[in-house]
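Here we show just some of the chains, and they stay where they sit in the whole.
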Amino acid sequence: MKSFRKELWFNTPTRVAFVNITRQVEACIRESGVKDGLVLANAMHITASVFINDDESGLHHDYEVWLEKLAPPEPVSQYQHNRTGEDNGDAHLKRQVMGREVVVAVTNGKLDFGPWEQIFYGEFDGKRKKRVLVKIIGE
Amino acid sequence: MKSFRKELWFNTPTRVAFVNITRQVEACIRESGVKDGLVLANAMHITASVFINDDESGLHHDYEVWLEKLAPPEPVSQYQHNRTGEDNGDAHLKRQVMGREVVVAVTNGKLDFGPWEQIFYGEFDGKRKKRVLVKIIGE
């Protein structure tokens, strides 16, 4: 069994952001030499997500509007978590809707994807350095 | 390490549908010869889900009603994604709530499941051909 590990770093200029990391995960697979196995990509932080969907800016706008409605950041005082001095209570909720991680099949040394699947880093409390872990196992 | 890959195809007669695929995933495990490992089952399309819950028609009705409330399809113009000519903006949101994939343990050549766990294909923009990927690794 081969294994591979790499951290991808982000520092988004906005509080909420969606960054396409498909090319970076593909590069990890090539570097790993794994032809057949699984790749895990997960946010290492608890106010961020890794998810798979379409690379379409209108959809990303829709996600942002929808998540703001499901878990509004204001008023900050509505979240007990913010009594700890944080203001990111909403971001912890949004991350649960969008998920922490994706697991993708690796076949013939490539992401085994449908026609529109792309991997995104989803940031809900940005403007700071945060990481995604890519772990690959297989042969 | 053994590995196995198969695509399952669907074309649901309704826009929203839940299809029990547990038997098909079990058949994949038998075909793979894997006795001990992990099975990944994921939607290959971004307006569909694979998830695990109860095979109970009342619950599936509840999921549909609840998801329509969380992400109403109408008015179509509320989603910027639909300005691309699509009318499935809501389906991209519903899929995030229900999830893209499941990872299940394989033990003694079987799905290592609790008493009520069943695997479903969740369709939110049906009436067209779409696929689920089953990938198994182990020994």
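Read from first to last, the chains carry the letters A and B; within each, the first residue is number 1.
As a convention for this text, a contact is a pair of C-beta atoms (placed from the backbone, for glycine too) under 8 Å apart; a residue touches a chain by one contact, two chains touch by 3 or more.
All values derive from a computational prediction rather than experimental measurement.
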Quick check on the homomer: 2 copies visible, but what's the full number in the structure file? 3
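The rule is simple: only the chains that are shown with their structure count from here on.
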CA centroid of chain A to CA centroid of chain B, Å: 20
Residues of chain B that touch chain A when the two form their complex: 1, 3, 5, 38, 40, 42-46, 70-71, 79-84, 89, 92-93, 95-97, 99-101, 103, 131, 133, 135, 137
Would you tell me which residues of chain A are touching chain B in their complex? 1, 36-38, 51-54, 56-59, 61-63, 66, 70, 97-99, 102-105, 107, 112-117, 137-139
